[in-house]
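With one protein chain withheld, the remaining protein chains of the complex are depicted in position.
We just call them A, B and C in the order they show up, numbering each chain from 1.
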């Protein structure tokens, strides 16, 4: 196993703790935005999709890579927009708020 | 800056969050063992001291490396023993406990 | 990688990760939550831009098209969807993430068939990502009502499912060992099938738990893809994926556990239990449901000191939150104290009620957790149950009930209980509700929005 993978394992351990600890303090009030917010955060997959497509050479790789990019982009923008809409409702500064129909 | 350093920076960020979150839940009751326990944990410096001495070539490097190892070893064993002694006092299973004079 | 550009790009990833975590932390407080997501959004944009600008990439046009098409679709859809359709929306975006992770894994397998470690990691990422996309699509279809929301129970489903999964993984491993790509076609197809088979037998109302589970799984798939990328040309992108993916994996798992616990069930029971497919056993309840007319209910409310509102899924379907807000306002104008009792799994998403009530402009100071408010019910003059059923069912305190042990809102301990629902319909769990037959309980039949509106009118009139 390459050194990079061990390092990545260190990173994964720490990230798991961080995720667990940070999230266990989120009150039930915010569980819905938490769900959609973490949905947004795994939208980082778009970065990997760009790398995959960016280094793709055969047409098959390109096609699959394009699919990856499209799906990743949907995940990231959709996740962001939904979360932002939900949280706008909790925003005291614009109480009457609420996006869309 | 080498790639390893960036990775280390990722790691440091995550470790800082983890340390902060984990520790902020420790009750005042346990602040003394927390202090000596974290003292023990930076005893990991011994690992670095072993590397420094292990790759030392000149006598000067060896001398300083030896100092590093001695001090690191003191930190780690002392930190451990103190913490363990303090925590033994909180141990319900041997209530009358208390180490040493 | 030229040195300066490389350093800048590396720094962008590190800062992005830092901001992600701070953003997640900000989510723990309603005052800061919105700021948190905006910061995280900026960080994400920066990370994506940094990746796009990295030296060595090609296919720029394709990337740009992909980002614009996917991004546009996602953004548009998220802006126009109704708030009540949120759960299936989250399911879709989650599925997209899983699909993207599976597709990345496919590309990695195509390109890296020589390197065992990378192929192994990619296979793992592909397995989880594929299950996540297929399962999320089924979850979407069920919640949207395009598939029946009842559990669809196939014969011997657990055996068949396991067999499909094992064969799929077998194809993948075999393909990796013999280094032939053709084996990965059945590999992916069978995984998608497994995701479908896994999700079909799960009832519509269990979907939120399942969505949260798939959310965590997608995070893990992304992290696995990240592992496969760290030794590649853009290692830092891989690390960022490992971090963000693991964060979500941990956070999502925790959230899933919390949700299942609030329903007093295990995750295994949710996924494999086909809950809601069985009919209730147990004798009929003594007594009858007694309706009350609107004017009597209005004056009961009006002359109360403390009214506690217990909303549930019915309020969400009826989109009654705005009327409930009006009702609160008229009652408060008459000096009545109004509080809201929020059960963590009322509705069809964790914290669903909070979102709806906040949307209607009800301050979250008035929203109380189950733990906070349960002791207060005996002091309440009236509890107004609006479209809630299982979460207020005292049968949960009775041995032998399917709900047994589920933590509920103790509304039956209040002086008077008014229940708004359309008819004799049972709640999601399909269990009779003892509450409706209690002496201190009266029914207000009708659609929640209509009934709340009538109550407002009656109180205003008096």
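In this text, a residue touches a chain if its C-beta (ideal position, glycine included) is under 8 Å from a C-beta of that chain, and two chains touch if they have at least 3 such contacts.
In this text the structure is predicted, and so the values were computed from the model without any measurement.
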Touched by the hidden chain, restricted to displayed chains: A, B
Contact set of chain B toward the excluded chain (per top definition): 1-2, 4-5, 7-8, 11-12, 15-20, 22-58, 60-62, 64-92, 95-101
Chain A residues that touch the omitted chain in the full complex: 1, 3, 6-7, 9-10, 13-14, 17
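The criterion applied here is as follows: only the chains that are shown with their structure count from here on.
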Chain A and chain B, separation of their C-alpha mean positions in angstrom: 35
Separation of mean Cα positions, chain C and chain A [Å, integer]: 15
Residues within chain A bordering two or more other chains: 4, 7, 11, 15, 17-18, 22
For chain C, residues contacting two or more additional chains: 21, 235, 239, 243
